[in-house]
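Can you read through this structure? Questions will come right after.
A protein chain is absent from this complex, but the other protein chains hold their places.
A, B, C and D label the chains in the order they appear, each numbered from 1.
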Amino acid sequence: MRLIGWWARRVASAAATLTLVSILIFAASRLMPGGFAEVVLGPFATPEQQAEVSARYGLDRGVVEQYGLWLAAVLRGDLGTSMISGEPVTVEFLLRMPVTVELTLLGVAAAAVIGVPLGIVTAVRAGGRGGAAGRLAGGIGVSVPEFVLGSLVVFVFSRFALGLTIGGYRPLDEDVGANLRSIVLPAAVLAFFAVAVTARTTRDAVMGVLVEPYITAAVARGDSPFTIVVRHVLRNAAMPVLVVLTTITAYLLGGAVIVEYLFNLPGVGSYVVAAVGRRDYAVVQAGVLLAAAVFVVLNMLVDAATGVLDPRLGSAGEAR
Amino acid sequence: MTWIRGLDRLSLAGLAVLALLVGAALAGTLLGVGGAQDAIVGPRLAPPDGQWPLGTDQLGRSMLPRVLAGIGTTLLLSAVAVAVTATASTLLGLVAGYRGGWVGEVVLRGVDVLYAFPTIVLAILVAAVLGPGRSATLASIVLVTVPLMTRLVKVAAETVARRDFVTSALISGASHRYVLARHVLPNVAGTVAVQGTYALSVGILVEGGLSFLGFGVQPPASSLGALIQQGGIYLLAAPWLLVWPGMVLVAAVLAITVFGDGLRDRLEPRDSRALK
Amino acid sequence: MTVLLHVEALVVEYGSGDGTVRALDGAELVVEEGATVGVVGESGSGKSTLGAAVGGLLPAAARTVAGDVRVGGVSVAAMTPLQRRAMRRDQLGYVFQEPIGALDPTMRIGRQLGHVLRGQGRAAVLDWLERVALRDPARVAAAYPHQLSGGMAQRVAIAMAMASEPALLIADEPTAALDSEVREEVLDLVFTLAAGAGTAILWLSHDLPAVAKRCSRVAVMYGGRVVESGPAAEVLVAPRHPYTAALRRSVPSAAGRGERLVPVPGQPPVLTGAAVGCAFAPRCPAVLEPCTVDRPPLVGDLDRDVLCHLPAPVGAAR
Amino acid sequence: MTPVLELDDVSVTFRMGGPLRRTSIRAIRGVSLRVDPGETLGLVGESGSGKTTTSAVALGLRAPTSGTVRFDGSPFPRRRRALAGRMQAVLQHPQWSLDPRMRIGASVAEPLAVLGGGDTAPQVAESLAEVGLDPSFAQRYPHQLSGGQRQRASIARALITRPPFLVFDEAVSALDVSVQAQILNLIRDLQEAHGFAALFISHDLGAVRYVADRIAVMRRGEIVETADAAVFYERPAHEYSQRLLEAL
Partner (left out) sequence: PTVTPVAPGLLAIADPAAPPGGVLELQIPIDTGAASGLDPQLADVAVSWQLMSLVYETLVVIGPGFRIEPGLAVSWETPSPTEYVFHLREGVTFANGRPMDAADVVGSLERLLAGPGVWATQVGPVASVAAVDDRTVRVVLDRPYTPFLAALANTPAAVLPMREIAAGTVDPATTMLGTGPFVAEFHRQDVLWRFARRPGYWAPARPAADKIIVSIVPQESTRIAALQNQSADFAVLGNVDAPQLLAGVRGVVALPQATTDFYYLMLNNNAPGGKFADPRVRTAVNIAMDRTQIAAVATAGLGTPTGVTPAGLPDACDPAALPSATADLDEARRLLAEAGATDLSFTLTAFSTEPAPAVAQVIQQNLARIGVRVTIQQLDEGSWAGAVYGEVPARFDAALSWFAGYADAGMVAQWWKPEQAQFNIGFMAPDAGLTAAVDTALAAPEGPGRPVALRELCAAVDRDAQMIPLVTRPVVVGYRADAVSPTVFATEGYGNVLRRAADFRVLGR
């Protein structure tokens, strides 16, 4: 009962969040200076041409009405039509999703598989030489901006290709090998930062757990460091790490724009950014809303995990 | 200044590097070391020599004052942005984690809204709506870094709020504000330190990313991100365009990061347990 | 009887931010296999520190300045990490002073106990919970630590320590949170099991009568040193050290309503370095000149060791 | 005379377990008790019988599932701040009731600081001395204390403002007899001087006898007997009380 109530509340607030996002993105896209007509039709377009295009996409209506129509369409599952390509936005996004999803999965996987252990090791070894080295490594990870690392990688691997592709994307279902060769470098660039961030947050969380007496108790029982980490540290330190991993997921799903640009990957991020540049409103709005939806769902799961991970937080009834 | 004493050597080194950079930035902006940063003074892409200690850029401007000015811009921008982020996130996170209830829910959802915007898209929208430049960069950095930090502070605050010492304080009749300030805040300070320095690096990255996409500080002003972005392509032909700002940037973020980690450890009075 | 635990002139200091605190100032203790030894002492006298030192569990801020701890003849400090871990796992069992903290807050009791039982199954878990007098084992197994009362958590901790059948059980105030009825029940269990399995018990407590009732030997700690040790009954009945004597006098249950309790006068010492003389000297009713300048020597008589310049003779109550 | 604290037919039910195997425990059932001004009520009982839960209700930390609580004659106000300075507690787990990032001195001074005290240092030193702690402990962090020292710091903290109502939950259980005696004396002295009311929870009947005016005995979530201390120790009515006293 309580659980159903919790989810109902959570879904309602997710809906509210998305509504707010939709209003904000709609407002922001209309607040951007320069309209679709000027941008896409260019300076040479006649007023009649501009009016015709405006009418075609309903841009001549009142802003509130436009928003209403858009929202109604979205609720029907119609994200609109790209004013640039004339294709349904849904189709455009579906075409670009594979790249983004693949990058996201690889990036998050790296963060989880490399970043979390790295953070644990640097925390467990804190104070020692290994800890300092880990701190430096993690520090370097967050210090090298994506565009610097990306440029470097592009540069280096364009000279010494090593069989890896720079620029361009080969779909997974077309050729797995080629796909991996085209995605591994950009994924590595993204992972670099993701791993470092995850490692640092993990370190912080784990160090917070290591001072707890139940860790001493576990040590006293003669449990191995590995056992202790697996049994006690992971779960108790999980929350912040989970939050960071969600953020990374959201960030990557929202589009790793710079990396997509650098490696010329047809992903969602650069598509939306290009759409912002050209005031292709339907695409911008849909892009942000989709990212937001994914994120809100992720967050809902994380919030649900909170109660599971820390049973103390689940209990109610305390007066405050 | 006693807190400095508790820092380990790595953190002190970080602090020293930061001090050095701040000094360099001041030397550049206040003392005018290296000359005017926007004046075209020599041939394009001249390598470092006596006249232009760090070489010249693609417009024939001396790199030395540009790098110094860039340090100033970037450090100032990100420091201000992170100060804002840290303050805002800490407040919001404390409210969400400690107060909870519908107020916390509203805070979290509000933050989610920001979170839900893809980072660069958000930054670009801000830049497009506010007009590019420092204030847009600042706003972007803040908006981009607030959500994560708020959430993490919330997670930390939530745990602290259930501890008996908070209960004790409340029994004593302490106001929530007192409890937040004296108990919850110090106990989430480590998280804030780590996330603050992380936000700083994100800030620098956003600044650079915006410059990369052409929405950053306005030319001829210089920032490390802009310098790196513009210099990137010259990696081989004129490496000094990328190398100086790149090294400085990495050094700065690295210094901040290790310092943040050190600060975090310093803020933890309890001994960490070696699992050995 | 072979010596299982030998604490030899152990000196431990905590380096706190502002100067050091000496928690152990040359503590001596011997525990033979299967023996039950009670260590009693005032709050802050170094009992927990001693207990932690046995397992090599002192926090990073602690420094072993001198002395040695040997378990099964091997110096704990000289052990490799692997050896130390094996020693903890195979030979030691701990009940910590604050039991709730020693339980992982995110794991149900049943699982935590199950880990110690190394996969003996749910029945064993419930059985152990039942043995420590927990009324509803199934519920406790399903509970998280924060859902237990203080005494329940303490019993869980005891169950976890006993379940691993250690050679030496180090129990730090294991029954402080238990009511008398349950306390007796649990102690019966612990001592019976220990006797059966040949487990030696090092019981750190402040409750001299309770310890004396159960243990074969007691050691009395004061100011980081074991000031008196001997067979339990004898120490309780005829203390040789003035502190032991004072301790015996201030039992609250001895005083009725309306009477005033007699605490040992004065404050316990806070040592920052080696005590110059006898740490108890400032509070001692029978203080002598040398007490404040010379460290009292160990006076051994039959089975009764005492650290005092003027120990009461064996058998003569103080 | 209005009682300081009055619990009337209070029950607390906890829910436990996952969504599928949800069970509930009635931690206390129909508990009624009152504490008059200047009076100490000793609450004794079996481990897990609901003493701490009762104290949480008494402190307004937990809303009862049913029944009413009145403090100073009225229900707990919505804003706790209104109760500032009117109650203090020594919670059962001293380890957790002190902020690990706050020095002992600051923790002990907190009730004063809450009331807006000026220089608290002398009072802190005095309060520490009362519980047998050297003034230098003010500079330490909780983890640098022994278990008993932490408990004493908690007590010092609770007593520093001489509040009119106090809850002691196993406040002396980790203390050696000598210190325990000192603390119990202190409580009694202060009670004589300031006339506060107290709820003294302990399983140690000896300690309770020394400070309590009346005794309430809890078992399995219920109060099985309430009696004047003198009467109780002489002629316990309930069979469980008798058993308890036997073991003393």
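Following the convention adopted for this analysis, a residue touches a chain if its C-beta (ideal position, glycine included) is under 8 Å from a C-beta of that chain, and two chains touch if they have at least 3 such contacts.
Keep in mind the model is a prediction, meaning the values are calculated, not measured.
Student: Which of the visible chains would the unseen chain be in contact with across the whole complex?
Tutor: Checking the complete complex, the chain left out touches A, B.
Student: Hey, which of B:26, B:59 or B:251 is the one touching the hidden chain?
Tutor: Considering the complete complex, B:59 is the one touching the chain left out.
Student: For a quick check of understanding: of A:192, A:261 or A:295, which residue touches the chain that isn't displayed?
Tutor: Considering the complete complex, A:261 is the one touching the chain left out.
Student: Of B:13, B:27 or B:40, which residue touches the hidden chain?
Tutor: Looking across B:13, B:27 or B:40, the contact with the absent chain belongs to B:40.
Student: For chain B, enumerate the residues touching the unshown chain of the complex.
Tutor: Touching the missing chain: residues 38-40, 44-45, 58-60, 124, 127-128, 131-133, 213-215, 218-220, 232-234, 236-237.
Student: Please output the residues of chain A touching the missing chain, sorted low to high.
Tutor: The missing chain touches chain A at positions 32-36, 38-49, 53, 82-87, 92, 95, 151, 154-155, 157-159, 161, 165-168, 261-264, 266, 270-271, 274, 276-279.
To be clear about the criterion, only the chains that are shown with their structure count from here on.
Student: With chain centres defined as C-alpha means, what is the inter-centre distance between chain A and chain C in Å?
Tutor: Between these chains, centre-to-centre, one finds 54 Å.
Student: What's the distance between the Cα centroids of chain A and chain B, rounded to whole Å?
Tutor: Taking the mean C-alpha position of each chain, the two centres sit 20 Å apart.
Student: Show the residues in chain A shared as contacts by 2 or more other chains, in ascending order.
Tutor: If we look for residues of chain A contacting two or more partner chains, we find 127, 213, 216, 219, 310, 312, 315, 318.
Student: Specify, in ascending order, the residues of chain B that touch 2 or more different other chains.
Tutor: 170, 268, 270-274, 276 - these are the residues of chain B that touch more than one other chain.
Student: Quick check on the complex: what are the chain B residues that touch chain A?
Tutor: 8, 10, 99-100, 105, 109-110, 112-113, 115-121, 124-125, 128-129, 131, 147-148, 151-152, 155-156, 158-159, 162, 170, 190-191, 194-195, 198, 201, 204-205, 208-209, 212-213, 225, 228-229, 232-233, 235-236, 242, 246, 249-254, 257-258, 261, 264-265, 268, 270-276
Student: Which residues, counting only chain A, touch chain C once they are in their complex?
Tutor: 127, 212-214, 216-224, 231-232, 235-236, 309-312, 315
Student: Which part of chain D faces chain B closely enough to touch in the complex?
Tutor: Answer in residue numbers: 59, 61, 80-89, 91, 93, 96-102, 106-107, 110-111, 113-115, 141, 143, 154, 157, 161.
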